[in-house]
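Each remark here refers to the structure printed beneath this line.
Apart from one protein chain that is not included, each protein chain of the complex appears where it belongs.
Labels for the chains are A, B and C, by order of writing; each one numbers its residues from 1.
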Amino acid sequence: MRRPRREFLKLVSLILAAELVPAGSALAEEWNKPAFAAKKLDDLYKALGANAPQQSDQVVLIGPEIAENGAVVPLELESKLPNTEMLAILIEKNPNPLAAVFTLPAGTLADIQTRVKMAETCNVYLLAKAGGKFYYAAKEIKVTLGGCGG
Amino acid sequence: MTTSNLRAPARWLAALAAGALVCGAAAAVLAQDDRAAQEIQKYRQMLEEGNPADLTEARGEELWKTPRGPKHATLEHCDLGLGPGRLEGAYAKLPRYFADTDKVQDVESRLVTCMMALQGYSYADAIKNWYQSESDIQLLVTYIAAQSKGAKIDVPATQPREAELAAAGESLFFRRSGPLDFSCATCHSHAGRRVRLQEVADFLLPEDARAAMTKWPAYRVSQGEVWTMERRLIDCIRQMRWPEPQYQSEALIALQVFLQKQANGGVMDAPGMKR
Amino acid sequence: MMRGTRPFIAGLLALIAAGALAGGGNDAAVKSAEEIMRKSFVDATPEEWKARLAQDQTQAACSYYRNEPPPDMAVRIVSEAQASIRYPADGKLLGDWKNGATLAAISTGGHIGRIQPDPPDRPRGGNCYACHALAPQEVAAGTLGPSLTNYLKLRGNSRGTVKAVYDKIYNAQAQYPCSLMPRFGHNGWLTPEQVADLVAFLLDAASPVNREQ
Partner (left out) sequence: MGNPMKIRTKLDGDVVLVRVLMSHVMETGLRKTPEGELIPAYFIQTVNVTYKDRTVLSAQWGPAISRNPYMSFKFRGAARGEKVKISWVDSKGDSRTDEATIE
């Protein structure tokens, strides 16, 4: 799998500040517009601010190597790190890299499945926050012109 | 229909001299392309759980049971061939001949007959925006098809009119025309082949025909909605660069009689989930 | 049935009736299918019918014989196809492989109808990847046709080969009667110059088709 580019590592390291979502808050938190609207990496930095995550094999991103259709790419997000309180999906070459943020109160397992849209072949990052620190896993997913292209 | 004469490749000497098929390079590529096909298989398996067509089916059930139309009636007495209101397994036996309309009808045309007779809709109103997302036809056909889950496709096409359409449908299946010289058979008569990364059913092979026909209507992830079989056929015809046939026209009925006859015995599992 | 096809089919049916030729479709079904076509495509304009639904002699024969014409029919198809081939004005059969690469990938253009037509000026292409593996980087390649990867190494680029490849793309049935491959040049889908560009895409050493990944 291509080594994630240095520039993108910076994104992952500065992502999702500890205070993005106070864990366990009952209220559906305010939608973090700046983070989701961020197109360029440094805008995302400002919107989120976070300390450097480490790549960890305890964070597992399961997805197909080739997606027949970029409109629906199934992902399974898993973290084996104890007390994982947040998972986030970043799709490197989407117009807005941040796709989703999941906040997990105590008792909720860090094992979520969902489906995302990918603009083109690129790296997909799963970011996990546990014990106040950030970890990530990365996977390249190829998006092909599915179907018969007729 | 004798399948033997369909399969034997013609030996045409001049062609062999000029257009030699090169096997060496093909083998090398096959290794790489198997991996692509396997990954696509994995991609599809991950999607099997949670088919959004379940939501379409639920809304179709609601429509079926809601009094509507000028006569303010539900569709619960619609006869899809097994008797009024009998839904279970009805889709798996269509298209079939109906004495009351004296026509061979598929699920979409028969549904419209009910919407007109029971609910008082005009034909135009019944099929209005039929190919738009969430149209009445799309919701109702998804619900009807789901009631045949587990039933075996059973379209013997022995009734005279059905038999005539089955034969005509087969002839249409092989009919080549248009700027690309396409017929359905161009892509759909070769086992185990792909167009780009898309396996295409070989409708001359019963197991391929069953694998295909038992999954429609299907939620198409690329469109984010359910397509009925007529919508599927009309889009294929569009891709052949033919003009668009009329909705519920006899060509679409004849093709479906042929395709269902090829798929007899297949166990229905619709709504499916497709690219 | 339009234009000259009726006598052709009539000729076919006469041959069948005489039991001279076995196999192929059954004639009642062919007649009823044409009847059904006319009733089902009522929205097609006369021009659309003529250009896209009416069959020329080759299409009619290949349909009738399900792409396996008997020998004498095959001879007729091949010779007519060979006679139909037109070459670029400048006589250059090896064009620009870069343009060929674009044409090989384009699958759009020429769709009509109400639901999802193309704008008339939308570019057309060969959509070659639908059936053939070509440049190895393109994963989404079909297997209806043989792989053409490293085609230069396989076939070389002698004058004879260049012409054979040009003819094959212009009118595939000049070499193989009732070939699945569209008659791109003969049907006017691609111009002679575009056919030459595709030949270059296949045989030019610089083309990605012929360069290791």
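As a working rule, a residue touches a chain if its C-beta (ideal position, glycine included) is under 8 Å from a C-beta of that chain, and two chains touch if they have at least 3 such contacts.
All values reported here derive from a predicted model rather than from experimental measurement.
Although it is left out of the displayed model, the omitted chain contacts the following shown chains in the full complex: A, B.
Residue in contact with the omitted chain (choice from B:D34, B:D54 or B:E88): B:D54. From the set A:V60, A:L81 or A:A100, the residue in touch with the chain omitted from the display is A:A100, counting the whole complex.
Within chain A, the residues in touch with the undisplayed chain are 21, 24-26, 28-29, 31-32, 36, 71-73, 89, 91, 94-96, 98-105, 107-109, 111-118. Contact residues of chain B toward the unshown chain are 49-52, 54-55, 58-59, 221, 224.
Going forward, only the chains that are shown with their structure count from here on.
The most centrally placed chain, judged by C-alpha centroids, is B. Set side by side, the interfaces A-B and A-C show unequal numbers of C-beta pairs in contact, with more at A-B. Chain centres here are Cα means. That of chain B falls 26 Å from that of chain C. One finds 39 Å separating the Cα centroids of chain A and chain B.
The distance from the centre of chain A to the centre of chain C, each centre being the mean of the chain's C-alpha atoms, comes to 47 Å. Counting only residues that touch two or more partner chains, chain B has 36, 187, 195-198, 239. Contact of a single residue of chain C with at least two other chains is seen at positions 129-130, 139-140, 142. Residues 107, 127, 129-130, 139-140, 142 of chain C are the ones that touch chain A when the two sit in their complex. Within the complex, the chain A residues that touch chain B are 63-69, 71-72, 74, 76, 113, 115, 144-150. Looking at the complex, you find that chain B touches chain C at residues 5-6, 8-10, 12, 14-15, 18-19, 21-22, 24-26, 28-30, 32-33, 36, 131, 164, 167-172, 174-183, 185-187, 190, 193-198, 234-235, 238-239, 241-246, 249-252, 254.
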